[in-house]
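Missing here is one protein chain; the remaining ones are kept as they sit in the complex.
A and B label the chains in the order they appear, each numbered from 1.
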Amino acid sequence: MKFAVIVFPGSNCDADCYHVVKEVIGQDADYVWHQDETFKTQYDCIVLPGGFSYGDYLRTGSIAKFSPIMNEVIKFANQGGLVLGICNGFQILTEAGLLPGALVRNKGLKFVCKDTFLKVENNETPFTLDYTQDQVIQVPVAHGEGAYVCDENTLEKLKANKQIVFRYSTSAGETFPECNFNGSSDNIAGIINKKGNVLGMMPHPERCAETILGNDLGKHVFTSIVSWLKGGGRNGE
Amino acid sequence: MENNTGKPWVELGLTDYEYEMIKEILAREPNYVELGMFSVMWSEHCSYKNSRPVLKTFPTEGAQVLEGPGENAGVVDIGDGLAVAFKVESHNHPSAIEPYQGAATGVGGIIRDVFTMGARPIALLNSLRFGTLSSARSRYLFNGVVSGIAGYGNCIGIPTVGGEVYFHPSYEGNPIVNAMCVGILEHKDLAKGVASGVGNPVMVVGAKTGRDGIRGASFASEELNEASEEKRPAVQVGDPFMEKLLMEACLELIKTGYVVGMQDMGAAGLTSSSCEMASKGGTGIEMDVALIPRREKGMNPYEIMLSESQERMLVVPMKGKEDEVQSIFRKWGLDAVVVGTVTDDGILRIKEGEKVVAEIPAKGLTEMCPVFEREAKMPEKLAEIQKCNLMELPEPANYQKTFLDLLSRPTIASKEWVYEQYDYMVGINTVVRPGADAAVVRVKGTKKGIALTIDCNSRYVYLNPYVGGKIAVSEAARNLVCTGAKPLGVTDCINFGNPEKPEIFWQFKEAARGIGEACRALNTPVTGGNVSFYNETKGEAVFPTPTVGMVGLIEDIEKVCTLNFKNQDDIIYLLGENSDELGGSEFLVMYHGLEAGMPPDLDLEKEIALQECTLKLIKEGLINSAHDCSEGGLSVALAECCLAGGMGAQIRLEESTLRPSSLLFGETQSRIIISVSRESADKVKAMAQSHSLAISKLGVVQGKSLVINGNSFTINLTLNEIEARYKGAIPCLMKG
Partner (left out) sequence: MYKALVYVTLKPSILDPQGTAVKKGLESLGFSDVMDVRVGKYLEVSLEAEDKQDAREQVEEMCKKLLSNPVIEDYRFELMEG
């Protein structure tokens, strides 16, 4: 399998994602520069990494969405290709309209870096099929603008279509309001598009993909992709 | 501004004596541009003119040292062709005026120092000090500084993995903000700030030059007063996004092998970078300020030469490689402009078009700066303060309450409120996170890890600078050792008052003597650092604060040791001895309102035995945790071991010769708490004995409470009760 990790000026989790794809799950990966107008080779999955693309100066992800490579990413996604956006990548995906809603300032106004517990709400996506339904995983967050917001109508649709993939929870999987440290609607930590091929999440699975870093449950986001691509996916096409 | 007032040099902070020297160096009167350049280069911040004779006493050599003081950062070898570059720097004055930008640009500056060496920065640390949190101004500064550090470090994507925060009234008007950066490089990529090769081009790369921060270096070398607020223009604004691009471009450039020399434009901007590079290279530099990319219109040569706009570098590449340099910077959207050449005449010649606007021997600005041997005198009151009799003090009525109160002292309490605002994981190397004795980052592609810490208890230094200096180094090393790392080297940041006052200079000299002695004994040479004097408000100096940043090497990252208790029923031992020392302790201030007595003693031989023994125990996998006893003493250290692992402990302290307050809260040095499985207990005891090291059983890991029993006291608290106080203290005060 071949992954592309898009590098925007200001991306800073690009090397981390690359490391996990290559060294931890043993797949091929390329860095793709934001100025590239086309992909030079065919990819199975595109990763939009975390960071502060363009300094996040106007709004997070707002300038990155106009990078030349984003036309290709949008085309790839519209053709059903797998796109994973983590943290700033998630913000870019919402700005680019590939995912509904937006990410705004944490309710506490401060940047928050810590471990969180996530409940896997839907394990039938290409990004979560190596998890069990309702599994609780410990994944770090590190963001200042990660509160997911959308209108009521959109929220209802997300629920109805099982598009909410991860929610902030307790270690026992209870999605209490007090776990919702950043003020997201409905404890949302990650969502998928209706078609089921574009996932955005604020927590960083690449930061917990090796036991030396605390736990390695995050790597299953990446192994799921490989499993799905190999045809083992329940949504497999 | 022209040279028409009586003594323009005085306004620029130069003395008559210094002005005479400048005339001698130039063999003529300086013009205003030249005078401005001298004034910043001869400020304490750039020249170390008051501290150099003392700094010379530090040990700086060792088999592991690849670059000692004098470069942008120190470099130590870690084997496998790899090295660690590291440096600490103060940004106290800018942070006092504008905490967010002051701290942010401090972080930006220290990062540049490290990647200038050809190293990829992998970790940041910081040492912070503020007044007490009951003051709104201290809360404002604390909040702003932490946000500034977070804003810069998080954006650029270098994890802030550790540090320390103290609160004390002496820092009320003058906070201490020291930032440390650590990077990894291959030996072959080591770059230096030197301009060699006559005819090589000199290039300015990175951000454009504006009027910000003009004369910031000399601002840092003055006492703060009410007028300081009005000097706000001296504070620069940081752009971490720009620096991220600059860092990637510079590291890419260094990999090409085309770089002859490279220097950050930090304090004193273009002036310091150009004259230092030429001075070190034994060359001259000729450049044209008209060619320098500017952000503002109408800037004159004086402003251009003295601007402290951030995120800029001076690069000397090989002749003929200008296009390659430019194409790399263009890729990252940055300017890279040839502004001059390296010459052979030793002169820094600044032109504006065809007109020469300054012409100074490069070494005149650097090496020829006057050096002052300041007078040193022990403060009169100190002997009295040291003699304060602490043996007659009444014991606390309720040890449990005192213990809880100590845990909620902001200096002791959990700093989670601080480090949760820092991205401490980006880069996926952080193996031991903030809140431990030392942070540990792995070195990808090897089995190794680097342990990092920054330490100083300034109250000890205040009470006895010599002992305080020794403790700062020893405790830093002990913190590294607790993770299983062998200490390699030191970067130090001297934060003191006005050195022209004999009492302050005495503190500095004595602290340096202690630091030097401990560094020699522990084989941790000083590889660089920074001096910040004039940390005073209204004539009152801060506590003398020589922070010690230290790096250590863990050969096998799998064997890394942490502070948390890990298994029920493990036996808890104390390595080292308890003794009756309350002087300088947090308990003494809190309960008795005293900052007096002698600080705890430090016996370097005992310290070495303790550290060697602990390292062996970790290497051989005999112990499950290790934690240094520091502020708050044994009881607080035990609580920290419990909280970190969510496991309780049953402790019995039987030494009847000690007062319970000393036993529980005294800050005697050279003590480490370890936990050991029952099977390993005998081997551990034997190892301690073979190092002639005292070892005593404290108790066992058990349950979800911390119970400490002694002959005349009992502490019995659930971990939840302890955690509520320990973690709740700072958030609670910051809401106020």
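Structure notes:
By definition in this document, contacts are C-beta pairs under 8 Å (C-beta built on N, C-alpha and C of every residue); 3 or more make two chains touch, one makes a residue touch a chain.
Predicted, not measured: the structure shown is a model, and the values here were computed from it.
Contacts of the undrawn chain with the visible chains, over the full complex, involve A. In the complete complex, the residue from A:Ser53, A:Asn106 or A:Asn197 that touches the missing chain is A:Asn106.
In the complete assembly, the contact with the undisplayed chain comes from A:Ile63, out of A:Cys13, A:Ile63 or A:Leu98. From the set A:Ser11, A:Gln27, A:Ser53 or A:Thr94, the residue in touch with the chain omitted from the display is A:Thr94, counting the whole complex. Residue positions on chain A in contact with the hidden chain: 58-59, 62-63, 66, 94-95, 100-102, 104-109, 147, 149-151, 183, in rising order.
Keep this in mind: only the chains that are shown with their structure count from here on.
By the touch rule above, chain A contacts chain B in their complex via residues 9-10, 12-13, 15-16, 19-20, 50-52, 54-57, 110-114, 140, 142, 144, 204, 206-207, 209-210, 212-213. Against chain A, the residues of chain B that register as touching in their complex are 147, 150-151, 154-157, 239-242, 244-245, 332-333, 419-428, 430-431, 442, 444, 557-558.
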